[in-house]
Each structure stands twice: as C-alpha cells, then as structure tokens.
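A single protein chain has been omitted; all remaining protein chains appear in their positions.
Now for chain A:
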Amino acid sequence: MSSQQQQSSSTSTNNNSLQQPIPTISVKLVLLGEAAVGKSSLVLRFVSNDFQENKEPTIGAAFLTQKCTINNQIIKYEIWDTAGQERFASLAPMYYRNAQAAIIVYDITKPASFIKARHWVKELHEQANKNITIALVGNKYDLVEDEEEGGANENEESLRKVSYEEGLNLANEEGLLFFETSAKTNHNITEVFVAIGEKIPKDKSNESNINNGNEGGRIDLLNNEHIPQKSNTCC
C-alpha cells in the first residue's frame, strides 16, 4: 500500500549508510485545526499524493502512516487526523497527549481559523508533551497565489485574510515551524514533514519506541478515556 512508498529528502547518500541498515524512527504526529481548513487533504497529499475537491468532513479521527527518509534516517509518521469542529474537542486530547509532533493548520483565507490555531498552540503548550515539535501551517495558498504573482486586480478584495507575517510572527513567538502550503497544488507539503523530521529530538523518539515495547506507535492507554475532558479551548 501507499504507506510503503518512500519520499527522499536527502539526495546525498554516502556509501556507509548504504551498507548499514538505516534505523527507523516512529514519530507520532497529530493534525489539529478548524473544520475544513484542509487537514485531511494535507495528509492525503503526503500519504497518497492525491487531492479531492470535496473531501469528506472527518468524523472522530482517522489514522494513517507514511514513511520517508530524512538525513539517512527512515521516519515512519503515524498520523492522527482529527475532526476540526469544536464539538469534537473532547476527543482530541487522547490523540495529542503522547504525540511527538503536531501540525496546526489554518486556512489563510479564513481569519477565524487563525484564531482557532492560536487556541490550539496554547492548548498544546499547556497539555501536550513538553518537547513536542509543532508546525504551524497556513493552507490553501493556491487560492491567493495568482493575485500575489502580479495578476491581481488592485480593486478586488484579496482572498488572503491572514498575512504571511502574521503567521510567521505567531510561529516565532511560540517557537513553531512555519509554512504556507497548498494541498491542492502540492506546495510545501513535503517540506512540512521534512522540517518536522529534522527538528524532532532523535534520541527521545527512540527512547519512547523502546518504552512502548511493541511495534506499532500508539496512543497510551489512560483508564478513563471515555470520559469527556473539559476542553481548554472554549471560553
């Protein structure tokens, strides 16, 4: 299946690494962000290099995996794609609680989704792993690409509602990776995952694999997972 396909980011391979078995690292990654910003589309592009105009709303959460080679290391991403609607917030903690990486997605044409992204950053800082690697991603870049590359009509109101600087500032303030992407045109998608793979603390992820003791990366069991957790995001 598609999860076997490998994407290579490092073109230079030395002979040594060809002879030695390349270590595989599992990275638990969770996608968060408002409904319809393109979380599932982002994953679909990364995992299957595909795009659907009318992607179904995610109900609950979906699990996908994808391997890629980053700096002579195979990283197996174990991805939880969550449902974006506020209502599903009580399910989210169990997916981000033990995640090593998170992608917080907003839609650069929807200001409300950027506000929601701020909430997620806050919640993750408060509730998730202390050394979680977070990437902030402004999606649907294709919608503003044309107007920004000169063809824009001065009088027409721009579709872009969140500027690149706003995103970058938030990312800098909070120590996040930052990208503007398009799942539709495959703009910057691989870059996001490569950057996460490069930034993630390596020994830590190995450690957690050993601790897990079983081959699949998984969400740890807390006894009371059915109990809805008060979401921290609603005010």
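Worth pointing out:
As a convention for this text, a residue touches a chain if its C-beta (ideal position, glycine included) is under 8 Å from a C-beta of that chain, and two chains touch if they have at least 3 such contacts; residues count from 1.
Definition applied: contacts and distances are computed from a predicted model.
The chain that is not shown carries the UniProt protein name "GTPase-activating protein GYP5", picked from "Cytoplasmic tRNA 2-thiolation protein 2", "GTPase-activating protein GYP5", "Geranylgeranyl transferase type-2 subunit alpha" or "DNA primase large subunit". The chain omitted from view is touched by exactly one of A:V27, A:L44, A:A83 or A:V144, namely A:A83. Within the whole complex, the absent chain has one touching residue among A:L32, A:V47, A:M94 or A:V144, and that is A:M94.
Across the interface with the omitted chain, chain A contributes residues 3, 35-36, 54-57, 59-63, 65, 78, 83, 85-88, 90-91, 94, 214-221, 224-228, 230, 234.
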